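Note that one protein chain of the assembly has been removed; the remaining protein chains are unaltered in position.
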Amino acid sequence: MRQPGLFATGGALIAAIAPVSTPYPAVRSGAVLHFPADHGAHPLFRTEWWYVTGWLQTDDGKKLGFQVTFFRTRPPIDERNPSRFAARQVLFAHAALSDPATGRLVHGERAARVGFGLADAKSGEAAVAIRDWQLQRLPNGQWQTRVSASDFALALRFTPAQPPLLQGSGGYSRKGPQPQQASYYYSVPHLRVTGRVEQNGKPASVSGEAWLDHEWSSNYLAPDAQGWDWTGLNFDDGSALMAFRIRSKHGGTLWAGGTLRKADGTTTTLGPADVAFRTVATWRSTATGAVYPVTQDLRIRVGGRIEQWRLVPMFAAQEMDTRRSGLPVYWEGAVGTKGGRGYLELTGYDQPLAL
Amino acid sequence: MAQTVPRLLVRALGKSVPGPRRLFQHLDLAVASGELVAIVGESGVGKSTLLNILAGLDAAEAGSVTIAGTDLGPLNEAARTKLRREQIGFVFQAFHILPYLTLRQNVALPLALVSPDARAAERRANAMLDAVGLGGRGDGYARDLSGGELQRVAIARALVHRPALILADEPTGNLDPETAARVLTLFAEAVRHHDAACVMVTHSAQSAMIADRVLQLNADGLVELRGG
Partner (left out) sequence: MQMVWWNCVAAKSGLMSGRLALRWLIGGEWRFHPARFAMTAIAIAVGVALGFAVHLVNGSALASFNGAMRGISGGAALSVRATSPLGFDEQTYPEIARAEGVADASPVVSLNARARDVRLTLLGVDITRAAAVTPALIGMNLRGPGAGNETAFDETALFLSHQAMARTHARVGTQLAVIANGRTVLLRVAGTLPAAGDTAELAVMDIAAAQWRFGRLGRIDRLDIALSDPAAADPAAAEAKLRARLPPNAVLSSEAAQTAQSDAVSRAYRVNLDMLALVALLTGGFLVYSAQSLSVVRRQRAFALLRTLGMDRHSVIAAVVAEGLAIGLIGASVGLASGYALAWAALRWLGGDLGAGYFGGGANGVVFQPGAAAVFLALGLLAAVLGSAVPAWTAARAAPAAALKNAGDVRDPRQRVAWWPAAVLMAAGAGAALMPPVARLPLFGYIGMALLLAGGVAGVPWFARALIAPLAHRWRGAVPDMLAIRHLYGAPGEAATALCGIVASTALMIAMATMVSSFRGAVDDWLGSVLDGDVYLRTNAGASFDPALRARLSAIPGVASMTFSRQLPLTIAPDRPPLALIARPVQDRTNPPLALIARVAQTPTNTVPVWVSEPAQRLYGWNPGDTIALPIAGQTRFSVAGVWRDYGRQAGAVLIDDRDYERLTGDSGRDQIAVTLAREAQLAPVVRSVLAALPPALRSQTEMTEPATLRRFALALFDRSFAVTYVLEAVAILVGLAGVAATLSAQTIARAQEFGMLRHLGVTRQQVSRMLAAQGVIVGLTGALAGIALGLILAQVLIHVINPQSFNWTMSTRIPFGTLAGVAAALTGAAALTAIIAGRHATAQSAILSVREDW
C-alpha cells in the first residue's frame, strides 16, 4: 500500500476520471502472479509502482536512509490519438536520501511520458527508466537502480535473500471496504544492498538492507480516505512485517491490513482487526505546518497474541514537500524498532489526499 | 519783436494733476520767431507738462495754444500729429538717436515723415550736420559719438524740417558743463539762424543764460526773471 502517498503524487496527476471508453482491467482475487514476468510493467492497469526503501551504512559507519520509487500511470486519453506525444503511459520517479548527520532529507523527482526513447517501462521484465533514472531487474535476479538529483546520487544493487512476499491473498491486497478497492501487491524484503551514494559531489561506498514493493491497480482508494500510515520492517532475525491503515476523513481507521513472514517462511496475513497504530510522539513541520505521528506503537495480532513494536524515526524531519512538481506533501522516513528497521510512510496530514 | 505775430501764443492755460494740487493756472506766453525762452522752476512744478501741452501731446484744461497761427484746441489727434511733424522740432535730454539708423538718416527722419524725396532729405540732412559741426559724419552711427555730439545730431534733427517751434527739455541734462556750454551755444545759434521760436525747459542756470528771456514757472503762471 505504500503508495498511496506517492500515488496521490504521481497518481493524482494521473487521472481520476477515466472516460468510460478507457478499459482498465479490474483487480480480482484469485489471480496468480508469475515471476519474473510480473516484475515487469502491467500497462493496461491504471497505476503501478516499484518502490525500494532501506537503511544504508557507509564504509566509515555513517547511517543513511534511502527511497527510490517509480510510478507508472495510464491516463484516460483518447487511444486514437496518433501523436507520438500521446500520454498513453506516464512515468514518475522519486528518490530521497535521509542523513541523520544533517537531520535533513534531500530528494529529487523525474516525470515523463513514455516515448521518444526517453522514458519506458517494459512489460515481462522489470526495466523502468526516465532518462538517466532507472530501476531494473538483471537476468541474475539482482535489481539495480541509478538516480541522480542536484544534491545526491544513488547507484545501488539489490540482491534478494528471500523469495517475493505476496501480500494479501496470494498477491490480491484489499485496500478498502469494497472488494474492488484492491491491488496486486508483492514485496521483496531483506534485499542486500551494495553500491555508491554521492552526497554533494562526494561519493561513498555503502551497504545495507532494503525492501522492494511492486503494486498495480486500477481502483485504489476509498472515496472517504483521508490518508494512510504504512510501514515495512526487516527484522534482524530474518522475519519481515508490512502493516498499514487507511484513515477515514471522519476520523478513525477505514481499513487496515498487513503481512508477517517469519524467518522460517510462515506467513500470517493480517486483517483490519489485526493491526493498530498508536501515536507516541508527533513532529510539526515548520515548512508546511503538518503534524506527523513520527513515533508510533504498532500492534498486531498474530495467532491470538498481541505483538507490539515502537517505531522510532531515524530523525524527525523526513517530510517530502514535492508540491513544486505538482505532487503532495507527505512524510516518508527511515524508522528503527527493536530488532529491526524499515520505513514509515504518513500521508494526508497536511490536507486530505484528494481524489 | 513785439510787432510780429508770435510763433507761439499761449493764453490762460490751466492744468491740474490728479489730487488737490494744481500745476498752473492762467498761464500766458508769447514767443516770437528767433526768440529763445527758457522756463525754469522747481522740480514737479509742471515744466515738462507745459512743454507737452505746447507739443499737443498733452491736453490742458483751460486756455489755448496757437502755433504759427494754428490753434491746437480744435485739432484732432491726426491734425496735431501733422502739425508736430511740420511745425515742431524736439530736443530731448536723452538725445534719442536711433542706433540702427545712420546719423544722416536720424537727422532726415522728420523730412522722411513728410516727403518721399529721399535725396532731397539727405541733402538737407547733410547741410544740417555741417551746420552742427558734424559734416562728413552722416554715414556714422550713434555709437561712434559722444554725448555732446549726439545732442548736436538731435539739434540738427530738430531743425531739419524748418519748424516754427523748437521744444527742448533739459537738452544738456546728460552733458558735462563744458560740453553743455558748447552745445548750448550751438543750439542758440541754430535756433536764431533758423528763425525758429524756441521754448527750453531747464533748471540749469547755465542753460538759462543763453536764453533771450528766462521765465519761472510756479502755480500762478510764469514770472519773468529776466527780460530780453
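First chain written, first letter: the chains are A and B, and each begins at residue 1.
Operating definition for what follows: a contact is a pair of C-beta atoms (placed from the backbone, for glycine too) under 8 Å apart; a residue touches a chain by one contact, two chains touch by 3 or more.
Keep in mind the model is a prediction, meaning the values are calculated, not measured.
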| item | value |
| --- | --- |
| Full-complex contact with the absent chain, from B:96, B:193 or B:226 | B:96 |
| Absent-chain contact - pick from B:6, B:41, B:63 or B:110 | B:110 |
| Residue of B:16, B:48 or B:179 in touch with the missing chain, whole complex considered | B:48 |
| Where the missing chain touches chain B, by residue | 48-49, 52, 55, 57-58, 77-78, 81-86, 88, 90, 92-94, 96, 98-101, 105, 109-110, 112-113, 116, 118, 121-122, 141-144, 157, 169, 173-174 |
| Hidden partner interface residues of chain A, rising order | 8-9, 12-17, 75-78, 81-87, 90, 92, 111-113, 116-118, 131, 150, 323-329, 351-354 |
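Here is the rule we use: only the chains that are shown with their structure count from here on.
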| item | value |
| --- | --- |
| Distance from chain B to chain A - Cα centre to Cα centre, in angstrom | 123 |
